[in-house]
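Please find one structure pasted underneath; my questions will follow.
Just one protein chain is left out here, and the rest sit where they should.
Read from first to last, the chains carry the letters A and B; within each, the first residue is number 1.
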Amino acid sequence: MSTTSDAEAAVEAAAQSETPQKEKMVLIAASGDLDKAWPVLILATTGAAYGMDVTVFFTFWGLGILKRPDAGITGDDYRQKLMSLFKKGSPDGLQLSTMNFGGLGSKFMKDLADDKKVASVQELLELAIGMGIKLWPCQMTMDLMGLDRSQMIDGLDEPAGAGSAISLMKEASISLFI
Amino acid sequence: MSTTSDAEAAVEAAAQSETPQKEKMVLIAASGDLDKAWPVLILATTGAAYGMDVTVFFTFWGLGILKRPDAGITGDDYRQKLMSLFKKGSPDGLQLSTMNFGGLGSKFMKDLADDKKVASVQELLELAIGMGIKLWPCQMTMDLMGLDRSQMIDGLDEPAGAGSAISLMKEASISLFI
Partner (left out) sequence: MSTTSDAEAAVEAAAQSETPQKEKMVLIAASGDLDKAWPVLILATTGAAYGMDVTVFFTFWGLGILKRPDAGITGDDYRQKLMSLFKKGSPDGLQLSTMNFGGLGSKFMKDLADDKKVASVQELLELAIGMGIKLWPCQMTMDLMGLDRSQMIDGLDEPAGAGSAISLMKEASISLFI
């Protein structure tokens, strides 16, 4: 009888731990290009709309997606400052990885998206925050680039490390590096 | 006895739903570069050869892989037309993302592949279609680029959206964004 009740308890615990838990999606956003930021945020918001528990881990150039438009030149070091000057980032300042033509291609693509009712990166980020999608900036690459939280948009979660991203991906139904 | 038959029914249902169902691979092809189209199609066809049920979701620049060689300038809008002029796409017109040198690097790589008996993108696409691999063009980015089905190669599945790709990835053993 004790084994039966143990088994029942195990089944019940399993049911309790699994039933209310949403399936997880984890996206690693490592690029600051417009043509990567779009799929990151479209997959994230669509996943959340489909009931998934979504986390996006922004690392390296991907941190550029989260920079405030008014952040200006960032970093303490001349090398960080130079990089921030040439790779400005910010949700509405992203450029295509190809076909950019000094910014004209990116402008064309953003205008086309607007005409076709495709949400902008800025709109998708606001939507993502509103939907409760967790946006994690990577602590190590923030340090590398000399970025601090005050230079990044509101609504982000605490900076995290690769270990946290890995722990989450181990439990996720969908994990993508974009 | 009713519990026994219920249990038997459950086991039978599980057997029916699991036994004949192949493991799924879902690839998101978001780049139109030769050095991305190759791994997409090599993984897809190898996966199918290993008995997996493979779906490739082509989005954004990845749609270029599916353009007919004779599609010419595509789109209704001058911006779409300009982009299609500079980023021609089509299975045999893809270029390397690096080391392209105005097309010479890509020509070298295709010739080398030919010498080494590595199948071309065009051959791999035909193989993929013959193996029953599902090739889904992304509806939203088709609209964005002004592409319609008549400008794309034969053998594709119906255009789909991010939600369909996500539903499929949730059940897949392997999901990669390439």
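Here is the rule we use: a residue touches a chain if its C-beta (ideal position, glycine included) is under 8 Å from a C-beta of that chain, and two chains touch if they have at least 3 such contacts.
Just so you know, these numbers come straight off a predicted model, no measurement behind them.
Enquirer: Could you tell which one of A:Thr45, A:Thr59, A:Thr74 or A:Gln151 touches the chain left off the display?
Expert: A:Thr59
Enquirer: Given the full complex, what residues of chain B touch the hidden partner chain?
Expert: 23, 25, 35-36, 38-39, 42-43, 46-47, 49-50, 52, 98-99, 101, 105, 108-109, 111-113, 115-116, 118, 173-178
Enquirer: Take the complete complex as the reference. Which residues in chain A touch the chain that isn't displayed?
Expert: The missing chain touches chain A at positions 3, 7, 28, 30, 59-61, 77, 79-80, 82-83, 86-87, 97, 140, 143-144, 161-163, 165-167, 169-170, 175-177.
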